[in-house]
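Structure incoming, see below.
Only a single protein chain was left out; the remaining protein chains are all shown in position.
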Amino acid sequence: MGKLFAVVLTVITLISAGIFIARVWWLPPDISVLGAGIDHQMMETMYASGVLFVVSQLVLALFVWRYRDRGDGRAVKTFPGGSTPMVIGASVLVGIEILVLSLVGTRVWGGIFLSPPNPAALKVDVLAEQFAYYFRYAGPDGVFGKVHPELIDDASSNFFGLDPANDSTARDDVVSASLVIPVNTPILLTLHSKDVSHAFFVPELRIQQDFVPGLVVPLQFTATQMVKKEIVCTQLCGLGHFNMRAYLEVQSHDQFEQWLADNAP
Amino acid sequence: MTEQHGPPSGFLRKHVFSLDHKVIGKQYLDLALLAVVIGMVLSWLMRFHLGFPTTPVPGLGTVAPNGAAGGIMTPELYLALMTMHGTIMVFFVLTTAPFAGFGNFVLPLQVGARDMAFPRFNMMSFWVTCLALLVLLAAFFVPEGPPISGWTAYAPLSALGKDAGPGLGTGQTLWAVSIAIFCIGQLLGSLNFIATTLDLRTRGMTFSRLPVSTWAWFITSVIGLIAFSVLLPACVMLILDRVAGTSFFIPGGLVVSDRLQPHSGGSPLLWQHLFWFFGHPEVYIAILPGFGIISHILPVFARKPLLGWKVVITCLIAIGFLSYTVWGHHMFLSGMNPLSATLFSVPTLVITIPATIITLLWIGTIYGARLRLTTPALFCLGFISVFVSGGISGFFLAQPSIDTYLHGTYFVVGHFHFVMGVAAMFGIFAGTYFWFPKMFGRMMNEKLGKLHFILTLIGVYCIFMPMHYLGLAGNIRRYSAFTDDYMKGSLPLHRFITIAALFTGAVQLIFFFNLVWSRLRGARAPDNPWEATTLEWSVPSPPPFDNFGDHPPLVTRGPNEYGVKGVPDYVMQATPDHPAAT
Partner (left out) sequence: MKMPAPSAARTGVWVGIGAITMSFAAYTSALLVRQAGAQDWQHFRLPPILYLNTVVLLASSLTLALARRRGVAWVGLTLGLGLWFLGGQLFAWRQLAAQGLYLASNPASSFFYVLTVLHALHLLGGIVALGYIMRRMRAAGDGSPPGALGAVSLYWHFMGVLWLYLLGILALRL
């Protein structure tokens, strides 16, 4: 049984690791300025973990094979050095790894979530509801109109609860069901939810953020390629959660300006 | 000494309302067994839908006409099954079997006590837990069905009531009530474990001679005391938001199902903080007894002492302590202050150190051993393997900058199933095969046990390792289906996982059969079939109602005397009756 266990474990380990190494299923190519940093962090962790995974499983398999009872009544041996090498080894190796990953990782994290908002960023107001996203642009006046929850009426497409009749800043707000943005431009999303918690995730951008009812949560990024990708909801929001989706369209500056003009109310 | 109850008489006192910790322990294990069967069936239904979304499930349409007309699961039914699966498994299997089940049976024996410190509270804790399960299962039978907000029940989805979706009416309230009741049962249990370990140790059983498994149960009970004391208020406030119109967790200005909600000022993040302040220690409550069980069993079959057993205990205490500092790692992207992400990430990574030390010490124990590869030993080895796998995927998630991608994907599902659904389960299996002879006076069938082990090991890797690949590719969790355009390419892998899950589920029949068959026909078990040193093996199998009779044992050595020169190669903790012992 010891031999069988060792063989099975070895096969499992090699196949599992092999599939990771061969990148059979892998992250989609990133389209974000910060994506490279995240991917680098991911790969560092992948290498360290991969080595740890393979070595520990194979050592386990080896030890089970080698030290199984063969009925020869031999004396048992203590690991040389006792527990001290384990304590020191684990503390030092894991400690160093943690230190390195934390330092590098904090810079990446800070780049995404702790940077002050870029004053030149294009602001887009995002509303999440069961089960759709709506995006709002400030329009030529550069100011978002006020939102009034009691005025929200999906039937007449007043998703945000704007009051154009009484609020001049709301009159030119552009509302869209897709997030259309210009390439290589810092974007600042302001996320708010109409009902329950949702989330905004674009795998290719590598970032996600929860919508918290009652709060307005900022999210910054810059897209580097002109593509059309999907935005998905990653925070359980009800029965339509699996279907809550929108498109992110990254266009050239000219195309974007044209789109904005075409979609003015 | 402790509360002395005489030998039980009558069917009810012996088998139903028993004060005997051994009976109560077995009752908890039976409860967990029932719960795991229900939880597994739910998971098969979920997996079937994920792998074969357009294939009707025979009979499902009859059982759930609203949720699965024609046998095809609706999204709300999927989410309801998912919520109940998680809740039942986490609370009624993983918190119950390793801690309340085995701990109740074994701990008083291992410390040399007659029974737990408060046998009546102990009995109450079991029946309270039973009540909690009944209340939870009742959610299946209310008109709108069980809640769909996941075992994490995030507000405001869980707090708003039925405007927010199906199952979120009575079903969600029953959920919250059930969990609140469960908390009380757990607190009564922790009470007993702590008092028994502190006050009822037999003569000579100093803290440094306690078996590692007792230490693990003791630390778990302290963690549980604090954790469940926080979950209970959270559930109370959730119930009040739902039925009494308060706004602890619900902010103002919400429009749900076209209705402006009459709440204001509450904080959804408050629920998350309270829940995860409980929730993270909870997963350590699920795994720490497993650490104790593996640390206890491995030396028995390696025939040598646990390497660095004092270090192991120190690490268990460190993990217990650190478990309270990391809860925010479930909330990196929740909208809480991003600075706190770093604050939570560091202890999350640091907790890897004691866990790694313990794992290395286990592997170091195997070095130079004379491993007897019985079924309990195999499950210990399997535990080490799957815990390493699950721990390593945790390493990714502990870093906020990587979590921004992996949060909410199948990578997380793979991670927590490896550490909880597999490792903790392997701990339960190891404990079952190990202590079955003591509990029932019969040996389990070794051939069936080994077959169960090797097929399950292969099966769980086939189920949960692929989930990491899905996660890397961006597959999102809690989706009831992967509709045509998004992630259509993941369907073949989901099919593979489903088939592996159904296969592994079927393999568990071997285990259930073994349990029943061995009860009836297993070979009679001697007092100490495994040649182990701790006190539970110094009494008959099964032990008499008062464990040690009129002679409480006198302990003169620690639990680690294995690999001693000569025959036998071990020395038991208790000496035979010393003339001065009376």
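Going in written order, the chains are labelled A and B, and every chain counts its residues from 1.
As a working rule, contacts are C-beta pairs under 8 Å (C-beta built on N, C-alpha and C of every residue); 3 or more make two chains touch, one makes a residue touch a chain.
A quick note: this is a predicted structure, and the numbers were derived from the prediction, not measured.
Although one chain is omitted from the display, it touches the following shown chains in the full assembly: B.
Summary of contacts with the chain left out: across B:Ser247, B:Ser323 or B:Gln573, the touching residue is B:Ser247. The residue from B:Leu77, B:Ile219 or B:Ala234 that touches the chain not shown here is B:Ala234.
Although one chain is not displayed, chain B still touches it through residues 1-5, 117-118, 121, 187, 190-191, 194-196, 198-200, 225-226, 228-230, 232-234, 236-237, 240, 244-248, 251-252, 264-267, 270, 273-274, 277.
Heads up, the rule we're going with is that only the chains that are shown with their structure count from here on.
The geometric centre of chain A is 29 Å away from that of chain B, both derived from CA atoms.
Residue ranges on chain B touching chain A, taken from their complex, read 74-76, 79, 148-150, 154, 156-157, 160, 164-166, 250-256, 258, 260, 266-269, 302-304, 307-308, 311, 333-335, 338-339, 341-342, 345-346, 349-350, 352-353, 356-357, 359-361, 363-373, 378, 381, 384-385, 388-389, 392-393, 395-396, 399-402, 404-405, 407-409, 450, 454, 457-458, 461, 465, 468-470, 472-474, 476-483, 485-486, 490, 493, 562-563, 565.
Partner chain B is touched in their complex by these residues of chain A: 1-2, 4-5, 8-9, 12, 16, 19-20, 24-28, 37-38, 41-42, 45-46, 48-49, 52-53, 56-57, 59-60, 63-64, 67-69, 74-79, 82-83, 86-87, 89-91, 94-95, 98, 101-102, 105-106, 108-109, 112-114, 129-130, 149-150, 152, 154, 161, 194-197, 199, 201, 203, 206-215, 217, 230, 232-243, 245.
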